[in-house]
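Note that this complex is displayed minus one protein chain, with the remaining chains in position.
A and B are the chain letters, set down in written order, and residue numbers restart from 1 in every chain.
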Amino acid sequence: MSSPSQQFTEQAEVLTHDLRHRDIVQTALRKYEVVRDKSRGAFQDYRSARQAAAETKWEAVNHLDKYLEQLTKNLEARGTKVHWATTGEQAREIILGIIREKKARSIVKSKAMTSEEIHLNHALEHEGFEVVESDLGEFIVQLRKEAPYHIVFPAMHLTRGDIKELFNRELKSTSSDNPEELTMVARRVLRQKYIHADIGFTGANFAIAETGMVSITENEGNARLTAALPKTMITLLGIEKVLPRLEDLALFLPLLATSGTGQALTCYNTMYGGPRQPGETDGPEEWHVVLLDNRRTELLADPEQRDALHCIRCGACLNVCPIFRNVGGHTYGTTYSGPIGSVITPHLRGLQDWKHLSFSSSLCGACSETCPVKIDLAHHLLQNRRNASEQKPSFWWQTGFRMFSFIFNRPALYKLIGPLGRIGQKLHPLVKGTKLDPAYSWTKTREAPKIAPQTFKEYWRNRS
Amino acid sequence: MTEREKIFARIREALTVQAPLPGHHGETGHRPASNGAPSAHAREWLPPTGDSFEDQLARFRANAADLKATFYLANNRDELAKLLLELRDVEGWKKVASHGGELTDAACKTLALPVCRTDQPFDASELEACDAGITECDALVAQTGSVLVTNRSAGGRALSVLPPHHVVIARRDQLLRDLPAAFELLKKKYAANYPSMISFITGPSRTGDIERILVLGAHGPKKLTIFCV
Partner (left out) sequence: MTVTLFIPCFVDLMYPRVAISIVEIFEKLGHKIEYPEELTCCGQPAFNSGYWPEAREVALPVLQRLKNAEAVVIASGSCGAMIKVFYPQLFAGTEHEKAAKELSAKCYEFSDFLVTKLGVTDLGARFPHKVTFHDGCHGLRELGNKKPARDLLAKVRDLELTEMRDAETCCGFGGTFAAKFPMISTAMGEVKCASATETGAEYIVSNDSSCLMHVQGLIDKEGRKLKTIHLAEVLTSK
């Protein structure tokens, strides 16, 4: 099997030439940009809001032990069962254990990237359970047996025509390609699932230490239904999701919406504080909250990149990333794609196997600029490159840079580059555009720049 | 050692080294604690709302229109009753769902239709088959056009989201200026014993998952009507 790096390069080669894909993604993201800018513009002071959000997350992450203890205590006080998982495998076992104990057959899920991270659907289906993704985008990619393309817009790479064909094939629908009609097909199918499912499974956007709550942000109402109808509810979240105070949400809910979808606020922002309480007539009888580490504590142990744990998974950095916009989400081969994925995947899944993602960036910095919690993303890509090269230097690159510094630090040698370059340039047409061309990776698609007849240093010497 | 203890041990070990402050990359140290919560000044940064009731009402009305929710301000209970009857007839409601409450009881009486009550044991399929879910709320939020509900104020978790039309009846004095005010209210009202579900409902259910084209009624209600009296 080829390495993640080879797979990335091969997929990128395909997708960068796929002009239809480029067009679909650009069109979708341009719509996003318009509404995002409008929502940001509506803030009285967006910069201060963003700084305060970064400071709040900093406070939470840098006192994670304190806030997790508080969260757990408050959750348990209301009858919620809290579970801890160091690895994805442990999390899967905990969840399977609950499902088996309940003798459940069917599970309805609302969107949870953490469940993608631990490959939960695969594990559940393998055990013979019926799992249905209820978020429309997730439902679509589940029918296609694909991973979500984007952490917020899972089916962004598909046209209405693609979805119509999919529904006709998989659901025997006869819908046209009208988005409203297609949405109603999914609505009809999923409504019955909520009512009959034994288990409702959700992710979480924030966890509130002060009040022992989990906050879920969505637009469709699928999470609301998932948390209302099935008898047992399971919520999986990363340990870094915690916020100190309930009122912090007054800041985070609008920031998440603005960055995530461009809305001022998403349709449903819901805080759950426990299973059904005495005197309440609906809601799950049991609620299990599974807190997942899965190497987040390793990222925590790197103070330089600890702020990557501030991430609220809004996807804003993906949306502005020109790499993402050209290679698409699936090419990364990771749960979290785009700049944040390139930063954290080497920590979560191994530096040497995933360092290529940090190299696959022009370091343009659009990600750092847009991040609502001010994660220093572009610089973290540089740090991953440094860490990778320190840990396991490539002989050729290191030798190359040593030769480079040897020549460039010696004016007498550097002076030869101009004349030698001019000779090389004369010979270049003999090999240009062939595999023998030392500059092939450049000249395949671009003309090479020419050494000037007179360099600036030559000009300066002549002048004085 | 349990997994919980192991995770805490790793966290505490990791946190022995300080991280740079946010937005000041490279400088290490503690954020000054004296400033209180960083989010304490959120009101000054979030979208403006205006100070008077009229300003805030206008803001709520405009937001509701943007969100494709329908908003009516009724001058008195009689006017509200008239509006409700009109809506019943236009929509052709046969059966509604609701919960006990001063405003909802009056509304149900006015509508004179069979009612599925969700504040007593109910069947989800029956609720699903109702034409509308009629609820009260905790507050309306001018800043965002949101309706703040809890399972205590609005008849449980499913009523406001399972039927195809959510009808909210609020009192004028429930209109709040902004999100910070909504969280203040929640703390004041419930801090001793929070409801197990608190939800900001901002417009009817929607999705943009197909080509980023807005479709209402993805899973929750296709329609949201808010009466303020």
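Quick note on the criterion: a contact is a pair of C-beta atoms (placed from the backbone, for glycine too) under 8 Å apart; a residue touches a chain by one contact, two chains touch by 3 or more.
Please read these numbers as outputs of a predicted model, since none were measured by experiment.
Within the whole complex, the absent chain has one touching residue among A:271, A:327, A:344 or A:371, and that is A:327. Of the residues in chain A, those that touch the hidden partner chain are 9, 12-13, 16-17, 22, 26, 322-323, 325-327, 359-366, 368-369, 378-379, 382, 384-390, 393, 397-398, 401-402, 404-405, 408-409, 411, 414, 417-418, 421, 441-442, 444-452, 454-461.
In the analysis below, only the chains that are shown with their structure count from here on.
Rounded to whole angstrom, the centroid-to-centroid distance between chain A and chain B, based on C-alpha atoms, equals 28 Å. Listing the residues of chain A that touch chain B in their complex gives 27-28, 31-32, 42-46, 48-49, 51-59, 61-65, 68-69, 78, 84-86, 90, 134-137, 140, 153-156, 158-160, 163, 179-180, 182-184, 186-187, 190-191, 194-195, 211, 213, 219-222, 224-225, 227-229, 239, 244-254, 261, 264-277, 280-283, 291, 293, 297, 300-301, 303-304, 306-307, 310, 373-374, 376, 379.
Partner chain A is touched in their complex by these residues of chain B: 2-4, 6-8, 10-15, 17-23, 25, 28, 31, 37-42, 44-48, 63, 118-122, 124-125, 128, 144, 146, 151-152, 156-158, 160-162, 178-180, 182-184, 186-187, 194-213, 215, 217-221.
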